[in-house]
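A single protein chain has been omitted from the complex, and every remaining protein chain is retained in its original position.
A, B and C label the chains in the order they appear, each numbered from 1.
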Amino acid sequence: MKFNIWFLLKILAYIAIIMFFLFPIAWIFNMSFMTNDEILRKVPVLFYEPTFKNYIGLWEGEIAIEGFATMYVFFKQNLINSAILSVGSVSVTLLLGVPAAYAFARYKFKGGEDIAFTLLSFRFAPALLIILPLNLYFSKIGLYDSYFALIWVYQLITLPLLLWIVRGYFEDISPDIEYAYRLDGHSWFQSFWRISIPLAKPGIAAASLLCFIYAWNNFVFALILGSSQIQPVTVGALAFITASAIPYGLIACGIVVSVLPTLILALFIQKYLVQGLSLGAIKG
Amino acid sequence: MSHSKMKSAIDTFLKGQMSRRDLLIKAGRYGIGFAALTKLMGMQVTSALAAQDFDWKKHSGTTIKLLMNKHPYMDSMIAELDNFKALTGMNVEYDIFAEDVYFDKVTAALSSGSSEYDAFMTGAYMTWTYGPAGWCADLNDFIQDSNKTNPSYNWNDVVGNLRDACSWSGVAGDAPGAAGSKQWCMPWGFELNSVTYNQRYFEKAGMKPPGDLVEMTDQAEYFTKNAGSNEWSYGIGTRGSRSWATIHPGFMSAYANYGLTDFENNGGKLKAAMNSQASKDFHKQWVKMISSSGPANWSGYTWYEVGNDIGAGASAMIFDADILGYFFNGNPDNKEAGNFGFHGFTPNPSASAPTPNVWIWSLAMSNFSKKKDAAWYWMQWCNGPENAMAGGVKHNQVNPVRESVWASGDFDDKIRGTSPGYMEQYNSSIDGSKIHFTAQPLFFETTTEWAAALQEMQTGSNVDETLDKLASKIDRMMKDVGLA
Amino acid sequence: MSYLNLENLSKSFKDDKVISNLNAKIDKGEFFVVFGPSGSGKTVLLRLLSGIMLLDNGEIEMNSQVINEFQPEERDISMAFQNFALYPHMKAYDNIASPLRANNMNIPDDEIDQKVKEVASLLKIEHVLNQFPKELSNGQKQRTSLARSLISKPSVVLLDDPLRNVDAKIRFEMRLELPRVLKEFNTTVIYVTQDFREAMALGDRIAVLYDGKFNDINSPKNIYQNPSSLTTAKLFGDPTINNFDANIKKQNDFVHVEVKGEQFKLKRKTNIQDGDCIIGIRPEDIILSNESSENSIEVEFRTKTPLNLRIVFLVRLNNGLEFLCSTTEEESQLIDENKKMYISFLDEKSHFFDKETKRNLE
Partner (left out) sequence: MKINRKLFPYVLTLPALLVCVGILIPFFTAVYYSLQRYNLKMPHMKGFIWFDNYVNIFTDPSFWNTIKVSLTYTFFTIIIELLLGLGIALLLAKRNWLNNILGVLLVLPLMIAPALASLIWRLLINPNFGIVNYLLSFIGLDDFTWASHPDTVLFTLIMVDVWVFTPFIMILLLAGLRSLPRQPFEAAELDGVPEYYKFFRITLPMLFPFILTASLFRLLESIQQFDIIYALSQGGPGESSMVFQVSAYLQTFQYTNIGKAAAMMVVLWAICYFLCHVFVKQWHKLKIKTKGELLQ
């Protein structure tokens, strides 16, 4: 009987988790096929004729409200901007962060921990504290409104995150495995590339996904440091609210579309995430 | 060719010698559709301007950049922008940001002293910050300079209260528009705070729009009490977020209607006046109304939720910007679109007319601009009489700031056609409308604190004590900057 | 001229001198065993030789070339790790092939294949080549690791206690097999162990590592029979060597020994000085009997226990001194513990050590 009670509790836990975390998501998805009239009801409508108007509008960038006005959205450009900013940031972060994480994990060197802590401390410099001076300097040196500048600033968010997560994974790899590879006649770089990185892959994958999400969702840096030409979806989606309506369906639709790239990335990465480091002898 | 005949017809129309209806009839006769007519009209306006004794091409080839808020005004400007480009040979770029973040963007951009943007949208209150900070150019330097301003611009055509509201001397307590004021911005479109109500609901309840604040409270209570069996959910929509935006619309309009002021001005020294007995009584009435029959989540309500609720039929009436009602009434995506009535509201039983506080979307010129003269070309075009007319008649530039637009039959037709009662609301309110706040540098600090105090009162704090606390807090803030 | 020349090697971690002034000359093709108790720095020594760690001081000379600053991959030295250090994400095959795929080798795939299979068959692991390390038994892991260290025929192979983590049966098998396999590769082997039997079974020479240096470098037989110090003598032998503070006096062909008032004499020659020293006698060099004889001493039986196919007796002298004696199974059966017991010493097999320095005095 004891087994059954545990099993029941487990099922209940699954249901509770799915309800709390996924019901709002399902509802957002649902709303993206509704008109505002259907969304804004005292008693929610469950059966309605799904409309693709929101999706079409987003894609075409032009939403005509008959006999009233035409609303323009730049969502496609926002989406492209988000992609450029996020992919760019994560790439730079991987390039800079993975070797640094390795060094912190593997070597004890003078000032090493200080450097690691300093890098972490960038993470807790409140954005509000630095944003105005940053804007001032970027304007002065002509970096205002450039992808380059934003990708640079995004490193403050993504780099420490990746560094401190991946570092732990490198620490879990027995150094002997790398030494063995060196003794086989491979250079440091080869051992780093073929041994250390593959073995830390789940950590790198998880960290990259999180970095991507944080870059994708960033709001304030892009808003202040860029013109509307390079704004990501987070800023762009706010412009759906007009003086004549809060188009919740459109907002929901924007959320669905803006989440898709991240979701696809997560599905792609999940192979590494769930694979885990189940390789047994990794810890020496 | 019919086009040339049509052009002359348009000229006649533009000179005010032909009504819009006649023009449309003529166009129909020549087989010209509405779209083509619009285009033709734009061209004709442009050519009319181009014919002036004014060098519109002076800045040909110059590119200016605007920082704009996402707004119907902006949309109507963009729709006409090609005409400006054709007229001047200039190029115009613009950055548009959502209203939620727009002013943060402006503050960041201007505080950096960057010459990125030449002109931008602003509210009058914001220039109480931007002006003293040295971010805005004084537009008097341009308006008064006949070399820079085209002869038909006619600044005095702009509603006087609004022109005043957009200027200030920078001295705390000085009224906007008083002697020594600098024209920090110029009005582009504005809002009066009045009552918009759901006619269907009011008919069903057998009511007329409220005559004063007490009646409004009673009516709102009726709607809230009877929400269960009806479509609506509550009686009265007003803003309630912890922000200056909660104070300036309906609340301030009503406050002023009772003859109350935010500060006592003793020769440039300001003393908070929110805790006068009359003010306390007013607050009690107001808090009673929103507590008993405002939205259940009032303390988070922003303008777009106020609009959304009446648009979706949740609230029976709102006391907020008239254009909010106008726009939500016009957008057929809203369930209750077309059902709204408009009502110039006099909260104080002993007052004779409404005294709406105004919100003015304005245009300002960045003091850091390296192309001020060129930017001015765009500005005088943008709210010049021709474009204002085009915006008012063809687009959604409501409320227009020029008397000439209000006087035009076409605009009148359009408004009466789409929103019955709106004109009456406007006419009854406009004379008493102005900025009822005391102009002073801590406008945002004091109004935000005020809103926070309102929230506290709404959730049960003692009104008298809360207001005393608020007043002493504001006095302290004033003292810190040497104004008390 | 030796092939591998270690001169004054030193390495310390913070204040801990793990290796200090270690010297050795190792010949080409030699099976050189480094033996030492745990924590004596054996692994560190191998890491210094392989280039994983850098020396503080000294010189490593290989084939007349100082290789101190060489990267691990440049040294032509391979190593089998105590924990095997197999690449978990590669199959056994790829683990073994790894050294052949290093970029300076340029070996075609079919040749690699052939070599992997060769060495796998030599080590009897052909059937597991397609498995991942986590699917292998410890013995198979150990052979894979060995195969990887040998396949590229490096000049020097370092084996870091390779039999430590495998069970007794495999350990025994491998002890037999290793010399044969290593011979095939005709390579210089430095083999680290903390099992003196393993050291004695495998080594051409044994270097005994403690106090950061090699204290004996000698053939297994010599080390056992003529340890340079009491410490070495204690390390070799199980049960460990009996040792007592003693006073000796040479007389004719005899050495008179006095230990805590008890006196006996050993018939042997020596050149050491009369006086205080430490005498060491291995348990198997003590004859245990129920009958007294010339030079025998009466003892009291305390306990006995089997150890490594021998029986170890603990006996006590009248003065309270305790001895460990070990006998074969058969011998032990001849001894009746309930009767009086006597011990006597194999005269030549006793060792004298300096009281202070613990050096062998002979």
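Observations on the structure shown:
We take it that contacts are C-beta pairs under 8 Å (C-beta built on N, C-alpha and C of every residue); 3 or more make two chains touch, one makes a residue touch a chain.
Note that the coordinates shown come from a computational prediction; the quantities given were computed from them, not determined experimentally.
The set of chain A residues touching the chain not shown comprises 10, 13-14, 17-18, 20-22, 24-25, 27-28, 39-44, 92, 96-97, 99-100, 102-104, 106-109, 112-113, 115-130, 132-134, 136-137, 152-153, 155-156, 159, 161, 163-165, 168-169, 171-172, 175, 188, 202-203, 205-206, 209-210, 213, 216-217, 219-220, 233-234, 237-238, 248, 251-252, 254-255, 258-259, 262-263, 266-267, 270, 273-278, 280-283.
In the full complex, chain B makes contact with the omitted chain through residues 103-104, 107-108, 111, 128-130, 132-134, 233-234, 240-244, 295-300, 309, 312, 314, 441-442, 444-445, 448, 451-453, 455-456, 458-459, 461, 481-482.
FYI, only the chains that are shown with their structure count from here on.
With centres computed as the average of Cα coordinates, no chain lies farther from chain C than B. Put simply, the chain nearest the middle, going by average C-alpha positions, is A. Separating the CA-averaged centres of chain A and chain C is a span of 57 Å.
Inter-chain spacing, taken between the CA centroids of chain B and chain C, is 94 Å. Put simply, the C-alpha centre of chain A and that of chain B have 39 angstrom between them. If you check the complex, the residues on chain C that touch chain A are 47, 50-52, 71-73, 75, 77-79, 81, 83-89, 98-99, 101-105, 132-134, 141, 148-149, 152.
Listed in rising order, the residues of chain B touching chain A in the complex are 70-72, 75, 94-101, 104-105, 108-109, 111-114, 116, 231, 233, 304-305, 307-308, 311-312, 314, 323-324, 327-328, 330-335, 395-396.
Note for the complex: chain A touches chain B at residues 35-37, 40, 42, 65-72, 131-132, 135-136, 139-140, 144-145, 223-224, 227-229, 231, 235, 238-247.
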